[in-house]
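Here the complex is missing one protein chain, while the rest keep their positions.
Letters A, B and C mark the chains as written, and numbering starts fresh at 1 in each.
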């Protein structure tokens, strides 16, 4: 016998056709993230035209600082969602980490850098705990992270007794209030985190394995991927990034306020990820989409504020605009793209 | 060539071992819902011993009324989760439906029964809309229901301008305030809804098909199951039950207050379902578990209130107790049952 | 675009101060005081004085262009309570002839710190000249206020003061502690001096909540009344009611309920009815319609009310004057009306009971906020 009998498919026409055929535009329109990015552009233009202050530097700076908060949370959250899990604790943990770092540094006089380190270690520990529970005891991630969320919210309150911690070290304020050129530092941190996450997910074997774990757990396991470790990695990443966000928030506010834990960041983070094309079933979604999802949510909510939409209609308008953006994306996917199934 | 060669595997893990002759107890311990039910029993006993008022009739009545609220929401939510979706709108819609029914009947003078009907129809319409978007445009359920949630919350606020609607018809109050023997009517409604849902899911073709849709969409489609209709049914059920809950709440409260929409019932409802054994991936979970999940959450939060736990520690305690209950269940599943994977 | 900065304000102020006619200055009439052991209402607030101040400010502003005045009123949550404030603010702007686009009202839909913070940053981006704020968290506002004041913006504390910040100099509103104290007095009177009390509140972190509870406890000090339970309902009426029912079911000794947030009153009233414990006395805050009707029917013994209308109305006047006349001149006009602490411009505190229910409602309808 000869291997040549297994003539390769005549299919190669496919590749040729692909390069022959569709315009760049069409191909762009077919990528799953195109819709969200396009929605961002459209939203920005519409709001900029409608509200003159929208595209002003100060307003863009506000958006940059906002993004740093829930954009980073969304990225961390996405790691977990990519493995097929969910992390409801991100908002609560962000709040708690702000309180902890304040408590350590102000109440207990630990030097700020040490307090930051300590807090991030605690966050990592919490992520590790999530991972272990999911791996060893098969606890649904929804439940275990909800437990953490509740405890974090409660701890933030009971540590402070409801009174915000003031006189924070300047480190935090500096981080949040300074600029590089016109760009606020938190926005730069966001970009840094996004690039790092993109690199980790797309360019390292660990990242690719995280996708595999979420895509088909059993297949990943049988292929020899240490699924437990990958899941734990995702939870730890999410928790540590929550911790970072907590510090950015207290820096911006100037006080460590326990109410942050209950703000509901987790929903926004998950929404940003899902809007950006992450599938809640795991294994699908890319950082560029997630970042665009976070940006879209921010553009919308900030845009409506700039337009001075009546408070009572603000929330309605937010919902409607988000709805329109999503439907436009889905229509695009229906007529152009393959998108996600 | 006898077909008997197809004898079932010699030791097909759980099932065969179970039929070999284990005690009833062991078999009970192996069912996925056993843990939650057991946790309910244990929680009740512990709290009843610790707080003498816990098992008093008035306190049980309060729990009954609470259960009616998020227990029914959890049941509706479960229909959607069983199809592999998620409905974040339940809390917002409950809030809005309370406002709407008040607005129709008080502000516009529509007779209360008509207002109720109208509101439930609107809820059904919203559920239908969710179903269509998911079926036709493939919008992620998380996003589309989040949009609805946001809009509902906003509408509740903008319809009322923040001012609760008073002078509601007695119908609502009557529903919530009267008793059959010592049992408050809402609790009876909860039991009724649970039994109806159990019946619908376990004993009707439509119910079984809902499981099939969530378990394997493609298989369901190929078997000729009207997948789109089943999903829509689930969303409509969820929305209508949200509407019912909204009315129970305003009946209990005596005013239609817009803050209800933002209470976060959706998380509690999903948590109850997941704690009760529903898989967020769809196709798995039973009403008895869901009801037990809702009951467990209520027993815990009410128990801690009965113990007059310091407010500042209340949330922490809630998280810890829930965590302990879940871990106990998972340990049971690990050592006894097959449980849910 | 630098003209909005501090220096130009100062120069215009210097010129303006001289031009304020002496006839514009006004002086206050004495504040009514409500103390005593019997439960008695009071619904006169500080209306007369604030009206006099408004007139003085209007008089001084006469002839000045208000076209570069761009002010905002930022409150702490979108709730019924603030509807009157919004009405007052808009009425104030209209009366002064400030266009509605230069007159932004914002209430955070969820009442969170981040919402408020983001809105403030957004307003700065829009080039406002001043804002009044009911800070969700005064401590967290400190840095931002310092920056704003340095940039020439005028910041007016309303609803709750901003001690320790650059906006500490003037506060328009009722000290929360004082309001809580009034509630405590009402409770003391309602319970005849003995019994356990439970407190329901929508937040354990917001300053207005913690200060009110502190004032409430202060009024009860030395009596046989003890606060045995405090429950957080997380800004939800439904949770408040369920919690209240639970408290009543589990604490037979609780004879009084104090509801701090506006929706707490109706929730408590309903809970008491549901539990058939009509002997339990309720004192609450704010003037939700359902609260008022429960006051009228006697289910609620008393509700402590403020006059957010004037926080909006007079607030608009003050912010306009600060921009146009300058700080020194404006403060000269306000000075006579301040409390003894030298910074508080009281918007008054009222206590509505069954007896003065109709007096209060007629005042409301007169202001167009019923």
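The rule we apply is simple: contacts are C-beta pairs under 8 Å (C-beta built on N, C-alpha and C of every residue); 3 or more make two chains touch, one makes a residue touch a chain.
The working rule: contacts and distances are computed from a predicted model.
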Name per UniProt, for the chain absent here [options: "Dihydroorotate dehydrogenase B (NAD(+)), electron transfer subunit", "Sugar ABC transporter ATP-binding protein", "Monovalent cation/H+ antiporter subunit A" or "Phosphoribosylformylglycinamidine synthase subunit PurQ"]: "Sugar ABC transporter ATP-binding protein"
Absent-chain contact - pick from A:33, A:87 or A:284: A:284
Residue touching the undisplayed chain, where the options are B:25, B:114 or B:222: B:222
Selected residue (touches chain absent from view) among A:25, A:196 or A:222: A:222
Chain not shown: contacting residue from B:212, B:280 or B:333: B:212
Those residues of chain B which, in the complete complex, touch the missing chain: 1-15, 202-209, 211-212, 215-216, 218-225, 283-284
Missing-partner contacts on chain A, residue numbers: 1-18, 21, 202-206, 208-209, 211-212, 215-216, 218-226, 228, 283-284, 340-341
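We adopt the following convention: only the chains that are shown with their structure count from here on.
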Chain centre separation in whole Å, for chain B relative to chain A (CA means): 28
Per-residue overlap in chain B, given as positions that touch at least 2 other chains: 153-154, 157, 161-162, 264, 312, 314
Interface hub residues of chain C, defined as touching at least two other chains: 78, 107, 109-110, 204, 234
Contact footprint of chain B on chain A as seen in their complex: 86, 88, 133, 137-140, 142-144, 146-155, 157-158, 161-162, 264, 267, 270-271, 274-275, 279-281, 310, 312-320, 322-323, 326-327, 330-331, 333-334, 339, 341
Interfacial residue positions of chain A with respect to chain C in the complex: 53, 56, 58-59, 61-62, 65-66, 69, 157, 160, 162-164, 166, 173, 177, 249, 252-255, 257-260, 262-264, 302, 305-306, 308, 311-312, 314-315
Chain C to chain B touching residues, read off their complex: 78-80, 82-83, 107, 109-110, 204, 228-232, 234-239, 241-243, 245-252, 263, 266-267, 269-270, 273-275, 288-290, 293
